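All protein chains but one are shown at their positions in the complex.
Right, subunit A next:
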């Protein structure tokens, strides 16, 4: 066995999230290709409305499959000493999730995961509320719900923050820019 072979680092297994994400992209590419063909790739011998969607979709499909193949077959990463090597390690370190038990916001990793779901839910709830109480008020409710319900901040400061946000948005967007924000069934602002 050659010396080079003996120092070759072990190949890493691809992360499941990488695999699933890339498979989703491959599916998107496949759907786009089929739909693109349906729009008509050529039109009177010229490029048709489906040309670019077909080419792009096929490209995404092939590139995603190549990416999956790369995950399993590519040679393991080695430090090539290139210009980007040191910076890449810095980027990786910066991108890493804080692994400490509690972060600076006082939350554990599990609590952070729950907070994200709650924020998503609150945003969606606020959008659904627009029909009832209007855009500004429903976004105000969103701010209040997040500061009070998700972040557990004191009531007075949360209310003041919300009132400040609604007031500033009213002055900038409604009075200043004349944006016709929906007022909902309530019809206030």
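FYI, a contact is a pair of C-beta atoms (placed from the backbone, for glycine too) under 8 Å apart; a residue touches a chain by one contact, two chains touch by 3 or more; residues count from 1.
Definition applied: contacts and distances are computed from a predicted model.
When the listed names "NADH-quinone oxidoreductase subunit G", "Tripartite tricarboxylate transporter permease", "Fe-S cluster assembly protein SufB" or "Integral membrane protein" are checked against UniProt, the chain not shown comes out as "Tripartite tricarboxylate transporter permease". Residues of subunit A that touch the chain left out of the display are 2-4, 6-8, 17-18, 21-22, 25, 28-29, 32, 35-36, 39-40, 42-43, 45-53, 56-57, 59-60, 63-64, 66-67, 70, 75, 78-88, 90-91, 93-95, 97-98, 100, 103-105, 107, 109, 112-113, 115-116, 119-120, 123-124, 126-127, 130, 135-136, 139-140, 142-143, 146-147, 151, 153, 157, 161, 165, 169, 172-173, 176-177, 179-182.
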